[in-house]
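Step one of this worksheet: look at the structure below.
Every protein chain of the complex appears in place save one, which is left out.
Presenting subunit A:
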């Protein structure tokens, strides 16, 4: 209201002429907003452009074999992305398997079980998990979590599964240091929980209260309301939230670089060190030159394409909820 009365005073003071916005300013303001909006497009185009341009020599040199080869030998100038690609996908998958149930549980707690006075502080606590810098997660993972994980999970589990056909390979730690694919997945799970949980909470909040109340009215328990009313209603949107978490997990760099062990070979064990696309770029790019740099940019290109598809799907799935 203060704004409007200001304007009125201006006009009664007969200083209208001085205060009148020139058409030039109006036009300029419009163009500036338009231009700024275009910068957003330009940034995305720039990222795609540099990745394709920089990675092109590597794609040309190694062809399709760049994706399927698991040899990454700087000395011989031979580069293949397979280890990094599988590392990225596996760690993100572990993160989803652990993180999704926890995130949805937190969202259900916040929307259905939590007393109103507790809702805000708990929401903020979970959201603050997203504010902690990824390098801090890396330090926590390496110095605090990994030793505990090695002592209380890896060593007992390794002696337990030794000799059992499939489990003996997948869960066998050759060097039980706590560092490796599984640890990276667990840290990633913690990092994506706040994103999935807060979007799922918002989705559950959007479902009309009438639906929930009528279900409770015919005697449903909270579990039945969640299982048969809320989750089917939220459906695709929750998948969208999960995809968003997946996009985050795929591109996470620093935390993973700390805990994944940065090994260059393919291993079937989840407890062995590995590497992801992002961690390899972080480790090697500053010392890279020539074909190695091109290969790293090509890795970046693959990562970008994959995250772009995942995030675009996420966005479409979440948007569908809003329209109806």
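One rule holds for everything that comes next: a contact is a pair of C-beta atoms (placed from the backbone, for glycine too) under 8 Å apart; a residue touches a chain by one contact, two chains touch by 3 or more; residues count from 1.
The criterion applied here is as follows: contacts and distances are computed from a predicted model.
For the chain that is left out, the UniProt protein name among "Phosphate transport system permease protein PstA", "ATP synthase subunit b", "Na(+)-translocating NADH-quinone reductase subunit E" or "Aspartate carbamoyltransferase" is "Phosphate transport system permease protein PstA". Between the chain not shown and the residues A:93, A:129 or A:239, the one that touches is A:129. Here one chain is not drawn; of A:40, A:76, A:166 or A:210, the residue touching it is A:40.
Only one of the listed residues, A:83, A:242, A:270 or A:303, touches the absent chain: A:303. Counting over the whole complex, subunit A has residues 3-4, 6-8, 11, 21, 23, 25-26, 28-30, 32-41, 43-44, 46-47, 50-51, 53-54, 101-102, 105-106, 108-110, 112-114, 122, 124-129, 131-140, 142-144, 190, 193-194, 197, 221-224, 226, 244, 247-248, 250-254, 258, 278, 281-282, 285-286, 296-297, 300, 303-304, 307-308, 311-312, 315 touching the chain that is not drawn.
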